[in-house]
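What you see is the complex with one protein chain gone and the rest in place.
== subunit A ==
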């Protein structure tokens, strides 16, 4: 479904991606792990076309993302941004139903759908009329998640969906992501630092380090692999090939 070939990206002289190769088959839940600042968010943004790779090709359903109608392509995607990226000029329900309202769905219908999505991310209906600035960080994250899944996209990206949530809420969100992949057959890419989240939602795991994918495999393989990077990362060791200062 999604294929990255030899993707390079540098910001000025800060080379972030140095030849990323990655394949996510249709209907699979891929989790990307890797240290802070290694370019996980940049990778997702490259696929969405928000960041233009310097070298390399990215295809979605065998079509290069640079070709064809960009809006049509993006209408197949849902994205939860790391920082939420909620529109602070509009209430929560309009954030969630943004795409629907723009495509001409009636206000009542859009609002009802927004409230339904709020329920799925564990928020009460009265949140609908509040503004993003009035919500806690974890609530904002969940509203962002509701917005990402609102239009039932085929492909969903979650950038740290459970960061800043309490363990119970994190469990609810993990279940939700799993459910979206299994029941709706969506293809998902999730970035997370939370190992319980990795185990709950991943079909496959990819480890990004030094601008390349160092390792990919299933969760079971992740626990038994001899790869020193993965071993250090999943066990949270300060000693190993990944320097603590980056």
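Simple rule for what comes next: a residue touches a chain if its C-beta (ideal position, glycine included) is under 8 Å from a C-beta of that chain, and two chains touch if they have at least 3 such contacts; residues count from 1.
The criterion applied here is as follows: contacts and distances are computed from a predicted model.
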Record lookup, UniProt, unshown chain, options "Carbon-monoxide dehydrogenase medium subunit", "Putative phospholipid ABC transporter permease protein MlaE", "Electron transfer flavoprotein subunit alpha/FixB family protein" or "Sarcosine oxidase, gamma subunit family protein" -> protein name "Putative phospholipid ABC transporter permease protein MlaE"
Decide which residue listed in A:3, A:23, A:99 or A:231 touches the omitted chain of the complex. A:99
Of A:6, A:75 or A:163, the residue that touches the missing chain is A:75
Of the residues in subunit A, which ones touch the absent chain? 45, 48-50, 71, 74-75, 77-79, 81-83, 85-89, 98-99, 102
